[in-house]
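One protein chain omitted, others in place.
Moving on to chain A:
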């Protein structure tokens, strides 16, 4: 328990530090005192630029990270699979494809983009479930089906893009960079994201019971199918809302829950808030590294994520015996 509190304290502190670091650093540098004065009294042009350009980007990064981390965590709970993650099993690419296709055909419906993304995510999730379900979920079959669904949606999206129906919005999503975020994006991801995150915090006891075994969970009075559908829906929702705002970012949903299990254990009551905090921290850090240290050029957070994610996944697999019993 002591270790858990310490971990939370460290993550929260780092989150605050990185957020401040991210605000004051970049192509435009500013002192903390100057920043606070500018924010309070106005009249500082640099601070205005930071407010318009950097703040949205930071807030979107934080929520994108939290959403994707929790989405992965919940998918792993319902699919009983340590590899389940929105980016890997096709939910993000499904959301991306459907949202951008709809927007290309009906640009006036731009406001509904998160909804279309959600429908796309649900479609992908449904496909993965129905093709991999055979009187139970086999972890291997699920991942293989998920990878296939992901490949198809990615290909669909790319071929679509290739034929030149590109809009400005889809260009943004392909690069899946966190730059060019506006306060409108902030509004979308904060409102939709918060709803999803709050819901995710409410279902922890279901997630805990699903970790036992379907039969055992049912014996304990859990409505297993209903719980699974609701938790999946929350996970897909979080991933879709995020994809609609920032495009596809892989690996957060995989890395964070696994780090969480190593650091704070398998209880979802603790694991979910941990994932929210550290997911936010991870994406913000990745984006800040890409933005600050490589200035004047920028590297998208998704690329930095993959650079960190690849090696980490390998380490994880080497260590996974302890947690997943081989």
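Just so we're on the same page, a contact is a pair of C-beta atoms (placed from the backbone, for glycine too) under 8 Å apart; a residue touches a chain by one contact, two chains touch by 3 or more; residues count from 1.
To be clear about the criterion, contacts and distances are computed from a predicted model.
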item: "NADH-quinone oxidoreductase subunit H", "Glutamyl-tRNA(Gln) amidotransferase subunit A", "ABC transporter ATP-binding protein" or "RNA polymerase sigma factor" - which is the UniProt name of the missing chain; value: "ABC transporter ATP-binding protein"
item: Which residue of A:24, A:195, A:211 or A:229 touches the chain not shown here; value: A:211
item: Identified contact with the non-displayed chain, of A:25, A:266 or A:306; value: A:266
item: Residue, one of A:109, A:220, A:294 or A:315, that touches the chain absent here; value: A:220
item: Missing-partner contacts on chain A, residue numbers; value: 135, 202, 205, 208-209, 211-213, 215-216, 218-223, 261, 265-267, 269, 322-325
